[in-house]
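Submitted below is the structure of interest, expressed as C-alpha cells.
A single protein chain has been omitted; all remaining protein chains appear in their positions.
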Amino acid sequence: MVFIQNQIDTKRSNWFITSSLKGISQVILIENTISGLIILAAITITSYSLGIIALLSAMVGTFVAKIGGAEQESIEQGLFGYNSVLTGMALALFLTGDERWITALIGAAIAAIFTAAMMHFMRQSSIPILTFPFIILSWFLLLTSYRLISVELSSDLVPQSLSNWKLNIEGETHWFNGAVNGIGQIFFLDHAISGILLFVAVFWAGWRFGLYAIIGNAVALLASYGLGGEHRAIFLGLYGYNAILTIFAVSIVFKENDRNGLFIGIIAAFLTVPITASISTWLIPFGLPALTMPFVLCTWLILGAKKVLPRL
Amino acid sequence: MVFIQNQIDTKRSNWFITSSLKGISQVILIENTISGLIILAAITITSYSLGIIALLSAMVGTFVAKIGGAEQESIEQGLFGYNSVLTGMALALFLTGDERWITALIGAAIAAIFTAAMMHFMRQSSIPILTFPFIILSWFLLLTSYRLISVELSSDLVPQSLSNWKLNIEGETHWFNGAVNGIGQIFFLDHAISGILLFVAVFWAGWRFGLYAIIGNAVALLASYGLGGEHRAIFLGLYGYNAILTIFAVSIVFKENDRNGLFIGIIAAFLTVPITASISTWLIPFGLPALTMPFVLCTWLILGAKKVLPRL
Partner (left out) sequence: MVFIQNQIDTKRSNWFITSSLKGISQVILIENTISGLIILAAITITSYSLGIIALLSAMVGTFVAKIGGAEQESIEQGLFGYNSVLTGMALALFLTGDERWITALIGAAIAAIFTAAMMHFMRQSSIPILTFPFIILSWFLLLTSYRLISVELSSDLVPQSLSNWKLNIEGETHWFNGAVNGIGQIFFLDHAISGILLFVAVFWAGWRFGLYAIIGNAVALLASYGLGGEHRAIFLGLYGYNAILTIFAVSIVFKENDRNGLFIGIIAAFLTVPITASISTWLIPFGLPALTMPFVLCTWLILGAKKVLPRL
C-alpha cells in the first residue's frame, strides 16, 4: 500500500512537473516537456537565478490554476504557466533589489489569474490570448516603482520625452549574433550558447518549428536592417524574437487548414518589424520595453483577418 | 379625480426620486434609498454645492435613461444614475470657473448615454460595467481644457514628465484619518464626519457591507504603507477607496455562489494597491487623477478569472 501510495504521489508530482515544464515550452507556443527542459537549461546557463525563477514561476502559475479549479486539460497543456514564466522573468530582470524575487513570484501568481480572465473575455472571438496578460501585467507592475519605494526599477528603463528623442542607428553589424539572439530574446537572453540551445529545443518539437524560426528571424533581420533600424537593437535580436513567435503562431500553431501557411507567415513576420518600431516609440515616454506586444498584435491581426479573408 | 391624479403624480415623482437616490447609493454598489439619502447628507456636509450637483446629476442620468426608453427595472435600480453622479461631482471638483456647473450636468447626461453603450458592448461578457463610463468620460472632458478656453482645469491637475518625477513618500502618519478617508474618497470627500456618515449609510444596507468596508480599507492601508507608498496619499484615503469598492464587488455583490468570498475579496483589495500605484503613474504625463479605474480593472480581473477558475 505504501508502495502504491508512493506511485500515486510520484504520478501526481509528475503531472505537476510536466505541466510546469510545458508551461515553459508554451512561451514559444510548443507543448513539449523535453523542449521545456532544454529551454530551462538555456536560461540557467545564462543566469542561475533566472533559471530558478523561470521554473518557480511556471509552478506558481500551474498551482494557482489548479487550486482555482481550471480545466485539467488546459493546465496540463501548460496554458496557465507561460504567462507566469515570462512575468516572473521580466520582473526579476527589470527590477532591482532583493525584494524583486518576491515581487516576481507574486507577479507570476497574478499572471495566472489574468490569463484566466483574458480566456473569458476573448472566448467569443475564438482568438488565442497569447502573451497579452504577461505584457500588460509586467508594464503595470514595472510602473508601480514610481509610486512605491519597495519596487525598484532597473536603471536601464529610463522614460524620455519624445520631443527630445534622436534616432541614431549607427553601430556595428554582427550577423551571427543577430541569427542566434532573436530566439534568445524571447526569454530575455543574449548569449550565443543559450540561443543555440533554444534552437535545439525548437527542433526537438519538430523540424518545421526549427526551420520557421530561422526563416522568421531572417525576415525580421533583413527587414529591420533594410528599413534602417538601430543596429544595436537589430543585432541584439530585439527585432527578431517577435517575428519568430508570430511565424510560429500564424504558420504552424493556429493555422486552420492544410494549406501551406508559410507565405502569410512571412508577411506576418515582416509586419512585426514596423509594429515593433511603433510600440517601442509609444513606450518611450514611459521607459518601458516592448516585450512581446508586437507578436500579440500582429498575430491577432492576421488570425482575425483570416476569419473574414479565408484564403489568406 | 384630481385627488387620484395627484396620487399618481406623487407616485410618479416618488419613483423618480427613489431611482435617483438609488443612483447615488449604486456608486458604492448598493441599491438602497435610505443609504442614498445618508450619502447625500455626507456629501452636503462637506460642500453644499457638491451635494446639489450630486443629486441633480443622479436625476439627469435617470431622466436621460427614461426618455431614452431604458428598461424600467434597470432605471429603478439606479443603474443609470451612479455614473452620472460621479461624473457630475468630478467635473464640479476638478474644473474651475462658473461654467463648470453646466459642464458637470452635461457630463452627467453623457454619462447615462455612455452607460447604456457600455452595457451593450459588455453584454456578451456577462461582466458588469461598473464605473468605467464615469472614468473615461471624466478623463476625456477634463482634457478638453487644453483645447477649449471655456473649460478651465483646476490648478491641482498638473501634467508632469515621467522623466522629471521624483517619488517622495515622506509625510506624517494619520491612522485615524486613513481609516475614515478611504470610504470618503469614493465621493471625493476627506472630512472625518462625512466618512463616518458614509459608514452609517453602508451599515444601513447590511452589516456585511460595513464590515467588509473596514476590512478592505485596512488591507489597502497596510499594503500601501508596507509597500512604501506616499504617506500623504495613503492617509488622504487615496489607496483605500478602490479597495473598498473592489471588496464589495468581489465578495458581496457579484459573487456567484454561497461560499464565503472574503478570501478572494482580501486578495482583490490588496491588488488594488499596486494597480492604483501603476495607473496614477500612467496618468502623470496627463495630470489626471486615477478615479475608480483601479477598482474597475481589479474587479474585471477577478470576475473574469472566476469564470475560468470557479474555485477562486
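For this structure, a couple of remarks:
Here the chain labels run A and B in written order, and each chain numbers its own residues starting at 1.
Rule of thumb we're sticking to: a residue touches a chain if its C-beta (ideal position, glycine included) is under 8 Å from a C-beta of that chain, and two chains touch if they have at least 3 such contacts.
Because the structure is predicted, anything quoted here is derived from the model rather than measured.
Interface note: of A:Gly36, A:Gly68, A:Gly178 or A:Gly229, the residue touching the hidden chain in the full complex is A:Gly229. Touching the omitted chain from chain B are residues 64-65, 67-70, 110, 113-114, 116-121, 124, 140-141, 143-144, 146-151, 158-161, 285-287. Seen from chain A, the chain kept out of the figure touches residues 124-125, 127, 161-163, 165, 167, 169, 224, 226-230, 271, 273-278, 280-282, 284-285, 300-312.
Keep this in mind: only the chains that are shown with their structure count from here on.
For this pair, chain A with chain B, the centres built from the Cα atoms lie 36 Å apart.
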